[in-house]
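In this view, the complex is presented without one of its protein chains, the others remaining in place.
Labels run A, B and C following the written order; every chain starts at residue 1.
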């Protein structure tokens, strides 16, 4: 964060965190996402997508979104809905995917722009943002199109390129369980990108299959600690075939 | 790894991983740690120290160790034993600690050298090694003694310094449970550095309170996946007052 | 004037406790900051973070109830509050560096008028010294409060134009609570917010090397 943001002097009391986090409906949870927002979307291979929140974002109608995501939707499902509504302007993704028809059409017409990032580097750039790191050196991408325009050097005898932290205003993620404080667990491989994005975004909004009492998740089994979660809304998961 | 290490051609079958990992005694588990080895030692605040393995390493008598650790022992306990035996030559640590008397004595005499690293940066440098990253930029340490001799630049409008990946030949760690494959869980705050070091070292040796059947740890609750663990030995934990 | 009563360490902690917002994620450092948890105002819930991988630390464990696998960063056995979680030390410092803590409270040897902090090493002290988590915490917390005595035992000011002790972090401190005053570090400089009972702004300024900005009447330090 910038020095100016931090040097605000006295701290003013807010509402208790617990009261602030629980939202009663999906639309309220995304109501303040403005046009031009940078948004991370969890999910991989049909699992762990925050499809209820995506639908709410479609209803809200936020435009000119920069979407950070592994893929670009499955037909009209997942992010496909937001492409269909022409809400997304720029994508930072690893693998748009074979069923991202609407995205592909808009990409071909130049209506949407794309930065392709190796999947692990996409994760690592988000984690760098989460961890307060500015950037890192990796040998992934050296000598490939991915290295174009990036600083290259040799460290420890290896060619490597500089990759920068990737921040977002919001993360929309999906969990299996959430307690009222925001501690999360994920089901099986529906975990995927969700915990990383939860850590990386300024405001993390989670749709959860189930809200459990505070203390119901064993402290040793919490996957995403409450500190990373800002809004919680319960919703039965939606899944798209594809 | 260097290109030469990787381009070895055909892969030769080894023993099954499971058979290789279980060791029947502590001495066998550390028997091949050579003089001059770079070793990470888990533990923080008296919790999660691999004290049985440290004792075995003392019996083994390995010399000229570079120790990567949060602190430098509690009197003769924890790493204190290895300092007492003059087995450690160089330390990379965050907080040697108020009871690291033997280390302090040797440090004052110049018998042991020390690189002081901020605690989170120590973690992050180990994680960079684990993750195949060469280095990263952080604003931690800018303008302090820690920045001495390090590359400094401005990224995203912030002054930052380059920190390099920190590798080790061995990690000696402690877990609560291990299955025969090497999946680990930790008890409460005895987790601390142990999972990071397990990921960062070439060979990770774990002393565990308990060996449980394969499958007894829920896949969603595994903290250290088996891929990071190379040797497992059961031992009742030892704790030092201090 | 140096004989006027100053706040005790406990009173500094008590005043500092009033700065903790309800629902905040907070890390308390060594020394006076560590006393703050004992003085939380009623009805306030704070989620205490420990750099060894705990969120949701509760009070110190009572004698006989200690579990030495559940200690804070000072090695003191603690309890958990409901909704606590454990994680490894890299994730603990991802939280500190990454701006996830609403507030950190550290002790200090010196704070400069720009909010630079020196708190890890005394020049000329014997031994190796140690950094611990201080640099990560100072660099990353959204707000950083420093609790310390206003002057050294020898009477030298600790709020200075420029730190002469080895630095922990540049331009990181947002509020200073001492045995004489509450001071905010703002873009325009050090702004005196409150003074200890019986101390005038001028008297506090005399104990301070850096210039303090005063606006109107400065109220007395609150205690509850």
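As a convention for this text, contacts are C-beta pairs under 8 Å (C-beta built on N, C-alpha and C of every residue); 3 or more make two chains touch, one makes a residue touch a chain.
Everything numeric in this text was worked out from a predicted model, so none of it was measured.
For the chain that does not appear, the touching partners among the shown chains are A, B. Between the chain not shown and the residues A:96, A:135 or A:180, the one that touches is A:96.
Listed residues A:21, A:84, A:191 or A:230: the one in touch with the omitted chain is A:191. Although one chain is not displayed, chain B still touches it through residues 1, 3-4, 6-20, 127, 129-133, 179-181, 183, 199, 214-215, 217, 219-220, 222, 225-228.
Contacts to the hidden chain, counted on chain A, fall at residues 44-48, 70-72, 93-97, 100, 103-104, 107-108, 114, 116-121, 123-124, 126-127, 138-146, 159, 186-196, 223, 239, 242.
The rule is simple: only the chains that are shown with their structure count from here on.
Centroids of chain A and chain C (each the mean of its C-alpha atoms) stand 33 Å apart.
The multi-chain contact residues of chain B, meaning those touching 2 or more other chains, are 124, 138-140, 186-188, 191, 223. Counting only residues that touch two or more partner chains, chain C has 86-87, 93-94, 96-97, 139-140.
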